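Up next is chain A:
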Amino acid sequence: MDKQNWEPKIVAFVCNWCTYTGADLAGTSRLKYPANCKLIRVMCSGSIDPVFILKAFERGADGVLVSGCHPNDCHYNAGNFHARRRWDFFHKLLDFIGIEKGRLQFSWISASEGKKFADVITKVTEDIKAMGQFTSYKKMNSEFTVDFPADLAELEEPVLQESFDKETVK
Partner candidate 1 sequence: MRYGYFPGCSLTSSAKEYDISLRKVTDKLGITFEEINDWSCCGATSAHVTNHKLSAALAMRNIMLAGQQGLDNIIAPCAACYNRLIISQNEVKNHSGIRKETEDLLSVKFEKDLKIINILELFLKSGLNKITEKRKRELSGVKAACYYGCLLVRPAAITKFDDAEQPESMEKIVEATGAYAVDWNYKTECCGAAHSISRRDIVIDLSKKIIDDAIAHGANVLVVACPMCHTNLDMRQRAMKRKYPEHKNFPVLYLTELIGLSLGMDEKDLGIDLHYSNFKYADTLMNNSAKG
Partner candidate 2 sequence: MNELIKHAKELLEKGEVAAVIGYRQVSEKRTKPVIITEPEETRALVFNEYCLNNLAVYLTKARIKLLGRKNNKSFKLAITAKPCDVHSIVALIQENQIDRDKIHIISFNCHGVVKDFGFDFNGDNLSSKCITCETHKPLYYDKLLGEVKETPQARDSALERIKEIERMPHNERFEFFRSEFDKCIKCYACRAVCPLCYCQRCITDKTIPCWIETSSHQRGNFAWNVIRAFHLSGRCTGCGECDRVCPADIPLSLINRKMTIEANNLFSFVSGRSLETPTLVGSFNEKDNDELFM
């Protein structure tokens, strides 16, 4: 897909109790934010494994957001503290091996921070848009991939064929 039509693909791993509920509040408050980010709900930010992030990149995500309850507000008391340590490390590691900080972002969003949720999603989306496609990772992904004949794709996704192109960078 050409650069101008490119829309970033962002995934957010969020905890059930704070950020997911905060996102619900953003909805009930009818706050608007870009539609690029999809949420994956887990019970606690402590249960998000760094491999999830790599998997998301492997599946073509341009950016990832991890979000949970504020420190001391964890539904399970301490899950987010353990998460924080884990991400401190992982983020340093990714930075060292050349993945920019903006690709993987973190936030604490409480159930009452609907506005903050909308702001964070907007910011993350803009950051990723500014950084552009995650070409370096997608290059790795596209090693050993092929294009399937178009006829089958058409048969499969009748409605999506135009706007839902696969993004493979060769």
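Following the convention adopted for this analysis, contacts are C-beta pairs under 8 Å (C-beta built on N, C-alpha and C of every residue); 3 or more make two chains touch, one makes a residue touch a chain; residues count from 1.
How these were chosen: all candidates are chains of the complex that A comes from, given by their letters.
No experiment lies behind these values; they were computed from the predicted model shown.
*Asks:* Determine, using the touch definition above, which of 1 or 2 touches chain A in the complex.
*Replies:* None of the others touch chain A; the one that does is 2.
*Asks:* Going by the contact rule at the top, pick out the chain A residues touching candidate 2 in the complex.
*Replies:* 50-51, 54, 58, 71-72, 78, 81-82, 84-100, 105-108, 120, 123, 136, 139-141, 143-144
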